[in-house]
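Only one protein chain is missing; all other protein chains are in place.
Labels A, B and C are assigned to the chains in the order they are written; within every chain, residues are numbered from 1.
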Amino acid sequence: MIWFVAGMLLTALSGVPGLFADRFGRGGERLACLLVLAGTASATGGVIAALASGAPALLTRPWSVPGGELALRLDPLAALFILPLCLVVGGGAVYGLGYWPQRDHPGNGRRFRLFYGLLGAAMMLVLAADNSLLFLFSWEVMAVAAFFLVTTEQERAEARRAGFIYLVTAHAGALALFAMFALLAQETGSLHFPAAASLAGGSATLLFLLGLFGFGFKAGLMPLHIWLPIAHAAAPSHASALLSGIVLKTGIYGLLRLTSFFAVIPAWWGWTVLLLGVVSGVFGVALALAQHDLKRLLAYHSVENIGIITIGIGLALLGRSFGMSELTLLGMSGALLHVVNHGLFKSLLFFSAGSVVHATGSREIDHYGGLLRQQPWTAVCFLGGAVAICGLPPFNGFVSEWLIYLAAFGASRGEGLSLRLAVLAAPALALIGGLAVACFVKVFGVTFLGAPRSAAAAAVHHDAAPSMRGPMLTLLLACAWIGLLPGTLAPLLQSAVATWVMPAKAVSLAAPLAPLPLVGATGWVLLIYLAGLGWWLHRRTRQAPRDVSTWGCGYVAPTPRMQYTASSFADSLVSQFRFGLWTERHGGKVKGLFPATGEFASHTPDAVLDRALLPGFRRLARGCSWLRARVQNGRVPTYLLYVALTLLILLIVTAR
Amino acid sequence: MTELSNLCLLLVILVNFFALGSSRLGACIHAVALQGAVLALLPLATHGLSVHTLLLAAGALALKGILIPWLLLRAIREVRIRREMEPLIGFVPTLLLGALATAGAFIFADLLPLIDAHQGGLFIPTSLATLFAGFLLLISRRKAITQVVGYLILENGIFIFGILLAEAMPLMVEAGVLLDLLVAVFVMGIVLDQINREFSTLDTEQLSALKE
Amino acid sequence: MMLAALILLPLALVPVAWLAPWYRVRSWLLPLAGTIHLLLVVLALGNVPDAAPGEWIGLDPLSRLVLLVASPLYLGCALYAVDYLEMRRERGNRTMVPCLLLFLSALSMAAMSRHLGLMWLALETTTLASAPLIYFNRNRLSIEATWKYLLICSVGIALAMLGLLFFAYAALRGGVPVSLLLSDLLAAGPVLSRPWLHAGFVLLLVGFGTKMGLAPLHAWKPDAYGEAPGLVGALLAGGLTSLAFLAVLRTMQVMAAAGAQGVARPLLLGLGLLSLLLAALFMMRQGDFKRMLAYSSIEHMGLLAVGVGIGGLATFGALLHMINNSLAKGCLFLSAGNIHRAFASKRLADVRGALVALPFSGALFLTAFLAVTGTPPFGIFLSEFTILRGIFGAGQLWVGLAVLVLLATVFIGMGASVLAVSQGEPTERDLAFTDRFLLVAPPLLLLLAVLFLGLYIPESLRLLLEQAQALVEGGT
Partner (left out) sequence: MEMLARTALHLTLLLLFAPLLQGVIVRTKALFAGRVGAPLLQPYYDLARLLRKECVFSRTTTWVFLAGPAAGVAVPILAALFMPFGALPAPIAFTGDLLLFVYLFGVARFFTVASALDTGSSFEGMGGAREVTFACLAEPIVLFCLIVLACIADAMSLTALLGPHLAATWRGPAGLSLGLVVVCLLVVLLVENSRIPFDDPNTHLELTMIHEVMVLDHSGPPFAMVLYGAALKLMVLGAPIVRLLLPVNTGFWVVDALVFLGGMLLLAVLVGVIESIMARLKLVRIPQVLIGTTMLSGFALVLVLR
């Protein structure tokens, strides 16, 4: 535990020495990176030690503020969130050396690193806090630090807008949590977290709804995901990796903690979470498919994956309400494993996307093309991440989705239609998976394959710097490890689920996870097949001529701009989701016998934010200023009239 | 002595109505001066002669009856405004509202239990009525100076109530109250002067640039 | 003795300031007075025992709290004033300094007086003393603001006087010797005549509420805060409002002694919620960041009223909130003043990129905004959360949820303006103005104080707060 706390402090303070370093020197950033690495390493050590000891590690010190108490707790549930956190934070710090060097960003580099360390430490504290006040405290610090990361390039209006919307949503969510924890304190009589499955009845419903709102905002569940795409797009790539890989998960973590408190779980909770998950999953991936901004697209995929995770949680909750411990185990371990996996492969994807953006200076997918020749490492890493996020074997994404599928199938064994209908989550997952494959084939193909579509892409001449390559490869290996040796994680998953449900229920958890090694083995076989066939093909076609141009079906002078673009590739699918996306199309009409040069552009704004919320707020603000102009009309007599009326009304009220 | 004091109080109420109804600033200020003088009588009429009451009466007369009205008259002489043009609420409606307010004051006063010594006295209703009259003046007039007059009348209403407690209250507090009133009006006078310099009018309509 | 010094010393400096011929000396009188005042306060907090019944001037936990807030705030503003006045030599400081000194003396008296009449006197004096301060800039707008402030506050304070008289009459009707001494009123509590007591409370609430700036009695606030110089705004929003809140608490004490809290609390709660609502709505798309600060002040006054209106833990939170709010507001107004100077405008349309233009003031402004909206690690987070716990603990579920929704709305409105001011590429500005030490250090210190209160609340302070809460709740 001491190691963990030490690591937390190291990470928190990592950016401070840099503040006094030279504006253009490399000393500050190197030191900061070193501190972060040391901090994350020591925190990891602390967590592993706590896991090895078997019992959750506790730390309690008095804190002289009303209701305050420095209570930390490291149990397997928290550990599952902290371990990827440490990996990604450390990796991001190294990545930053190459991606965001101080000499290129003298203006904001130091501030960035300051809040980067702060964010990492705050998240560790969130995940380890065992007291409501401490949790809220670190929760808000995390939100603010993330805000400063999003607005790193505050001279760009886009970043400012993203930062504002993020800050507002984060604060709104936090206020809901204020209420939730205040009610919780009223239930339990103290601000210390109650033990698992110890709460019964009371204002459980309200607690759950408030928690769902507050944590859902952070996690980016579908109607509440509004801050996510713009923030991820605006932040520097390793910050986006942290945001999407880890910060979102704190919301999931909160939801899990909260639900673990209750002894009885009403069935409708599970159903609500399940439905929210399906909506986020399907519409998240559909919106992603419609994007042509690389980082925005990845952000929408975070919504999709959060949806998948929530589907697992929903199934697990249903399992608890109907007392099917197998369902609980499969759903929850699938969700938890997907939390870890998404943390890994989404960070991997953002890192490699960052290397592409760094090289081309653009986030428009349609400006890329043929980058695989210039950036082989980036391409391989992105491919690995893509295969993983599509949930395809042999990478880790498949394992977690497989567990969730099993849970969905298991629901069909339950008695009563109200539970068996949950099996419909499986087709939804299949649809999500299919769409994800489509989306990432599109991204990978349009970005790395074919011919360069723009001068910028053609001019790319360098692959990711070694300091960027290292973290990417590390994450790729981690993804492969979970995908090929999933059995190694089974014990951790079981104990985490055991801490979530009442430990008494944690019997016979081993059986459902038994086939995991076979899944891994299949992955190995697939790899061997592919390698063998590929090698044979390669040898067989080594001396084949490679200087012919692509068969243009008889057209002699095809140009790179004739290639399928991201938008055109996705169009046939997007048009199937017309009802939910409202894609805007401009131009594209061809008139007359000899049409002049026309142009066509399509853009898909966020359905919730840009279509509903912002216009609504504008109207509200207009109404407010109208009212204000009436009330504050600048005339003293009117103001005195208010005084007189108040006096009269209060007198009448009291005289009654 | 109640008759005498009640007489004075009735006079005060009449002055209220006059102030509400009159459009001529000068007359208004004279009326307030008269009211102040009448108020100066009240302590003596209520509590009989004593050092305390004498001092109080003297102070009231000096300030409410002479000094402040004189200040105001000087002010309007400088500004050369004579009458309150088109008030926010017309004179007749103001009078009606004043009548309503007075009636309300009497009704409200009945809700408040008095000690036997004060039974049958008009103090409470009069003070409340004067208070409301001051408020009405403040709310319904445009000219800054009229509002000062309104503020004075409001203060008079409070003073009337204060007289009830004259012997109970230590002199120092009352002195402070009167002093504060003086300073307040004095500061207001300065501000009025400044306003006049800036805008060359005392019409508060001009004073509504600060709005949303 | 020491207490008398707190009042008399600044008073004695007034003529000196008036007569002293040297500009800088006059300016430096303020920090001098502030420092001595702070020292005396610290000594007094330690040594002077609570006031005995019958004393006109004395300390009790409430007044200790208010002094503890007001004195450091005043010192900060005084230090700030030195460089500020140096910058505004053309305006002169012959009125500013004496008025500020008078303000300090009246402030101490209002905080320490145990006689409601005396307290009333002191409050009125603060009003009068601050009127010239608002008029510092000597232009049409400032004169208008001064006029509104003066008239509305005077009317309010007059009503408060009537309320006091009603209290006295309540005692008379109760058959006890009339006196406005707090100790006597508290002793006579049970026999006070109810109708008079209630009416008096309403009058006092309206009167002091006007000074506190509770909606809908707030109308003077945006104008005054908007037109006054930054440091005056800080003193008004940090010091004067705390005094008015103290006055309200005194009346609550009397009501509690009379066992009439049931009447008083709903009124406070109503006014508080109304203030929150109004502030939340009016901060939307507020094009002038100093007026926005005024609305923020209204919002926090509303929170205080809600806290006292709920009672119990919420009162404790409200008292803590009073401290945090004053300090944070001080920082906010001072840094806002710097930005206003630098860009020579307080319209959002003209002010952008303060973070780049004035690295320190801009950062302070942004941070103080986060602090004032209840973001940890700053103290307001603790006090707001405590108030909320109090509300939910009292079973007022819907009040709590309403407060939260309103706080979120406030955050949106305020955040939009503050971020617009501080971020982005700076617009054209007066390059001569830069962050000077004395213009940045005071707000920074105030902010650090808020930060400290957010991380650690000393045992002694906690005790003080609990005693004060007990007083308000009707303990002895």
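Please note the rule applied: a contact is a pair of C-beta atoms (placed from the backbone, for glycine too) under 8 Å apart; a residue touches a chain by one contact, two chains touch by 3 or more.
Just so we're clear, the structure is a prediction, and the values are computed from it rather than from any experiment.
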Partners of the unshown chain among those that are drawn: A
Among A:487, A:560 or A:605, residue touching the chain not depicted: A:560
Contact residue for the chain not shown (choose from A:58, A:477, A:530 or A:652): A:530
Residue among A:57, A:387 or A:501 touching the omitted chain: A:387
Sole residue of A:206, A:423, A:456 or A:627 that reaches the chain not shown, by the stated touch rule: A:423
Given A:134, A:519 or A:640, the one touching the chain that is not displayed: A:519
Hidden partner chain, residues of chain A it touches: 369-370, 372-373, 387, 390-393, 398, 402, 405-406, 409, 412-413, 417, 420-421, 423-424, 426-431, 433-435, 437-438, 440-442, 444-446, 449-451, 512, 514-515, 518-519, 522, 525-526, 529-530, 533-534, 537-538, 540-541, 544-553, 558, 560, 562-564, 568-573, 576
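What we mean here is this: only the chains that are shown with their structure count from here on.
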Maximum inter-chain contact count - chain pair: A-C
By mean Cα position, the chain sitting nearest the middle: C
For chain A paired with chain B, centre-to-centre distance based on mean C-alpha positions, whole Å: 69
Shared interface positions of chain A, touching two or more other chains: 625, 628, 631-632, 634, 636, 640, 651, 655
Sites on chain B at which at least two other chains make contact: 111, 135, 138, 147, 204, 207-210, 212
In the complex with chain B, residue positions of chain A that touch it: 625, 628-629, 631-637, 640-641, 644, 651, 655
Interfacial residue positions of chain C with respect to chain A in the complex: 147-148, 151-152, 155-156, 159, 195, 198-199, 201-203, 205-206, 209-210, 216-217, 219-220, 222-223, 263, 267, 278, 281-282, 284-285, 316-317, 320, 355, 370, 373, 375-377, 381-382, 384-386, 388-389, 391-393, 397, 400-401, 404, 407-408, 411-412, 415-416, 419, 423-425, 454-459, 462
Chain B residues within the chain C interface of the complex: 111-115, 127, 131, 135, 138, 144, 147, 151, 154-155, 157-158, 161-162, 164-165, 168-170, 173, 176-177, 180, 183-184, 187-188, 191, 194-195, 198-199, 204, 207-210, 212
